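A single protein chain has been removed from this complex, and every other one stays in its place.
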Amino acid sequence: MTTLAKAGAPALRSLLRHREASVLIMLLAIAVFLAFSNEYFLSSRNLLNVGRQASVVAIVALGQALVIIARGIDLSVGSVIGVSAVVAAVVLQATGIQSLGLLVGLLTGLVCGIANGLMVTRLRINPFIATLGMLSVARGIALLVTGGIPVMFTGWAEFLGAGRIWQIPVSFILMLILALAVHILATRHRLGREIYAIGDNPKAARLAGIDLKKTRLFVFGFCGCLAGLGGVILAGNLASADPNLGMGYELDVIAAVILGGTALNGGRGSIIGVVIGAMLMALLNNAFVLLGISAYWQVVTKGLVIIIAVGIDGLQRREDDE
Amino acid sequence: MTTLAKAGAPALRSLLRHREASVLIMLLAIAVFLAFSNEYFLSSRNLLNVGRQASVVAIVALGQALVIIARGIDLSVGSVIGVSAVVAAVVLQATGIQSLGLLVGLLTGLVCGIANGLMVTRLRINPFIATLGMLSVARGIALLVTGGIPVMFTGWAEFLGAGRIWQIPVSFILMLILALAVHILATRHRLGREIYAIGDNPKAARLAGIDLKKTRLFVFGFCGCLAGLGGVILAGNLASADPNLGMGYELDVIAAVILGGTALNGGRGSIIGVVIGAMLMALLNNAFVLLGISAYWQVVTKGLVIIIAVGIDGLQRREDDE
Amino acid sequence: MQSATRQGEEDGGGGNAVPTLPFVRLSNISKSFGSVSVLEDVSFEIRPGEVVGLLGENGAGKSTLMKIVSGEHAPDGGRVEIEGSEVQLASVGEGIARGISFVHQELSVVGALSVAENLSLGDLPRNRMGFVDRSRMRELASERLARIGAQAIRPEQETGLLRAGEQQLVEIARAAARNPKLLILDEPTSSLTPREVESFIQYVETARSAGTAIIFITHRLDEAIRLCDRILVLRNGEIVSEKPSSEVTRDGIISDMTGKPAMFEYARTPEVHDRTVLSLRSVGDGDLIEDITLDVAEGEILGLFGLVGAGRTELLETIFGARRMAAGRMEFCGERAQFAKPTEAMTRGMAIVPEGRKTAGILPQHSVRSNMSISSLGSMSPGGIVDRTREASQSSGYRDSLSIRMADDRQLIGTLSGGNQQKVLFARALMTNPKLLLLDEPTHGVDVGAKSEIYEIISNAADQGLAVIMASSEIPEIMALCDRVAVLSLGRLVGIVDRAALSEQRLLSLAFEGHV
Partner (left out) sequence: PAQDLPEGATVAAEKAADKEVRIAFLSFQNNPFWIPVTDGAKAAKDYLSGFNGTVDYVDLGNELSAEAVVSGIEGALAQQYDGIVVVPIFDGTARIIDEAVDSGVPVFNIVAEGGVPSKRLAFIGQDATAAGKQIGEFIVDRMGGEGKLGVITGYFGATQHNNRMNGALDYIKAEAPDIEILGPFENKDKAESAYSLVEDMHTANPDLKMVYVTAGGPYGAAKAVQDLGLTGKVGVVGFDHTPENVRYLESGEMVGLLDQAPFQQAFDSTVMLFNYLVAGTKPPSDVIAVEGNLITPDSE
């Protein structure tokens, strides 16, 4: 334990025991810094912007977190965002039925997720490889469906992506609701507890009568579905579904999950942490715009902040791992 | 076990027991198909081109394989490729000393790798996060060093990257030599054996007297150094060191390692498999050009081949894991 | 086999007067893994209210047989009948539904979940909304823990933070909670304290009178004789004897298990030692142990005794550099020693056979040979490249001298029985030519036959001048082997007993010192 942990009041120390604490501290530190260095930072408009910018990453990260807690990983989320958005937009354009477009978007994500899940559970393909394959396949399908040309996407999707209710972005509200729901699922629902169990000790979980395959299929499907929703929101925000939408999102999403204290080898992680992680990433980008940091320093800073946020946690912990 | 394994002769069956076998079969299948469908495929020139195209991914994957076998992961290799190349080119431009440029390139990679290793061993940061941070920091440094402008890089680097000895690309020869050396290191050298032990059971390895920190530091440093070499080769091939060089390489490199049968959770993997994995990736790109596959289908096919190559292996194995 | 079954029928029921239908009947079960045949033509049955002991050497096939009963493995041949009808259980879940609960040999609790959740895992209580009913879950947990006398464990605790023994109790409580018709206990007592064993035995008695059939696997023969109605001995996958426990003797069981006449009870004749190898002065780790002062001489076997949690493992880890020595002073071979990591301890001449073969001992994806040589690669790698002929010859040398039984030393270590795996770990330690050998529960989960061979290995090592520190919970083995015994309680040294003064009574009373 460092002096930091020793000196603190008991409350602080108990806070520090949570893995997400160090990221929260980082988040607050940056926020305080920004509040002093830019007059606009604390304006409600800017704060809500940050919330909106975090929301897609956070929503997709909710699903990713469950996948990782269950000892999986989903590299395909970025492409699933893309394919869900374009399929939804194409269907909407063809039929004009808003609800159908939305539904098809979620379904496309779900189908991709289920396909990932089946590859992992039935074909026993390593999740890294299975979803890496899906990353390519889903992107290819998005290109094929659209012929490579972005599709207009307005209506409900635009409301989800860009709408505001009393100034609060709809996507941010949606993210909060979903985070709450997934938090309850993870901590209070039987399924959630079983997800933790199979991530921590798959063998023990199986012997306790938990259906590993069904549960894994669920987490991949759920993650895919949230990626689908993320795609609809993102495309709605832009009022346009680009087949390249979401490219590279997988790293941001996984980083948010792990920054939030979820263990890559499963069994541990909190939903609150995931939201904090996503917020940190969005706040960083906001800081770059507000402070006018040059692009190259942005890249360096981003890396350093990630390292420091997690490094604080590592330093204060003992060598308990091996 | 499937009928495939049952029907085969004992030799085939013993081959199939190796995890890399299914990828090798895929590689051969594509090669045979190409040999029949394109007259140029079997020309020595084309085969050597494929070898050259695979060589940078393969060289970097050699280091990555050791990292993964020791239960780590290095997401920063793509950026390390970039930063090593530009630092080498800048030093060469400033001093004009060929050997110094080359040396500095390797050293830059080494330093990045050691930094990764220190973050993992000393600060106990999860390797995924530590190297994700480095991915950003190293790229940022590459951009800062060059101001975003590619730097001329000729001389020895160009010989390594684009030179040929009796028609055989130098980088391919280098890759073969390095693969042999790393193979010997992994299977015959004490250090290699200890790397496998650490990945297999870190706790037991520590109590058996293996210095975990030193060994982990070595693998990260070695991986960084090979990424540095990869950067020099890649930049040399283009006679120009672009600060964006190597962007996105990490996924290709990790895919090659895992396609080659290395387990993501450590302790298992072969160097031959890694080379086969890298070859498969290069062959695929070659196939797209030779067969003239239509644009978007290229993307879909790449994903499918990856899935199938590993899926064959999963199908023929029993549920032995959990 | 037929006769054995009939005999079982006659004597079946033990204390139960009413002859009921057998709950489970196995007929002519066989099972092999790959080309290795593990069970051959095994038949037996068990009735409600009966406690059957299943004994056998490591690798005899006990756990495998039970996995077939519980639905985890499918037999290659033979019939499984439950309550009179033939079944083919497809999964553990089906077995559970049929009333079969299995406490596995390997710990299988979920560390990340609370004790209460572990106790209800697979069947979490739900409220009307479908969410976990936490207060109900906690109630259930307290009730279930109390049933096996483990009310000391708090239901809301994170299971991963409990001692191994406590985790074992959680597992037993979970299995018991299902009110099973058949309860299978695979070495349940191996990491329990004497007191915990007593409460556990009480539970078994209660369950028996409530009509539960119980199969009890153990390597502790006395416990088996005391607890069971009937004792079955398995050897090389075949049932070799089946008798009411009133008719068996220790020696009889041992010769059934090993196929050899009962081994001699090992008793070492100590030699005179003078050269001190290790000396500790007021050593502590700043956490769980403190103020430990003791000396170990060349050729001496020093026992470390204590209750679970006394700090024996921590002391060994501190000596070995696997834990930070926060206080005190250590001298090794006359020189000051303060190791930052085990590597340094090993280069100076220490070696350890750790507690927890699976978690801290073996390299599961490595061959037997690699497992043996991993600590000695430095000495057999001129120029860094491992001399494979030397490695092979060293390996086969230890294979002979420790009589490790296997087909080929290039097979995976996981394919060996527990006792043989343990011998491989001894070979690993001895191959480094240490001056001090640290042993932590060296015969944990090892059968009688292998045990006596391991005793011989330890004793031989000491005779060749090695200093040995052996932490053990088994009083008989401490009595048989040790020249002196240091007793720890709650992290402190409470006494060192010389061989002359050694008695079970004395060790236990010291070990309980400080406990209320």
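As written, the chains take the letters A, B and C, and residue 1 is the first residue of each chain.
Just so we're on the same page, a contact is a pair of C-beta atoms (placed from the backbone, for glycine too) under 8 Å apart; a residue touches a chain by one contact, two chains touch by 3 or more.
Note that the coordinates shown come from a computational prediction; the quantities given were computed from them, not determined experimentally.
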Displayed partners of the chain not shown (whole complex): A, B
Candidates A:Ile184, A:Leu238 or A:Leu304 - the one touching the absent chain: A:Leu238
Full-complex contact with the absent chain, from A:Thr146, A:Asn201 or A:Ser270: A:Thr146
Where the missing chain touches chain B, by residue: 38, 40, 43, 45-46, 49, 52-53, 56, 139, 143, 147-150, 162, 234, 237-240, 242, 244-245, 247-248, 285-286, 288-290, 292, 295-296, 298-299
Contacts of chain A with the absent chain, listed as residue ranges: 38, 40, 43, 45-46, 49, 52-53, 142-143, 146, 148-150, 152, 158, 162, 234-235, 237-240, 242-245, 247-248, 285-286, 288-290, 292-296, 298-299
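To be clear about the criterion, only the chains that are shown with their structure count from here on.
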Length of the line joining the C-alpha centres of chain A and chain C, rounded to whole Å: 43
Chain centre separation (chain A, chain B; CA means) in Å: 28
Residues within chain A bordering two or more other chains: 203, 206
In chain C, residues with contacts to at least two other chains: none
Complex interface listing, chain B residues touching chain C: 184, 188-191, 193-194, 196-197, 200-201, 203-214, 267-268
Interface residues, chain C side, partner chain A - complex: 72, 92-93, 96, 102, 104, 106-113, 117, 121-124, 126, 130-132, 134, 160, 174
Residues on chain C engaged by chain B in the complex (per definition of touch): 320, 322, 341-343, 345-347, 351-352, 354, 359-366, 370, 374-375, 377-378, 381, 384-386, 388, 428, 432
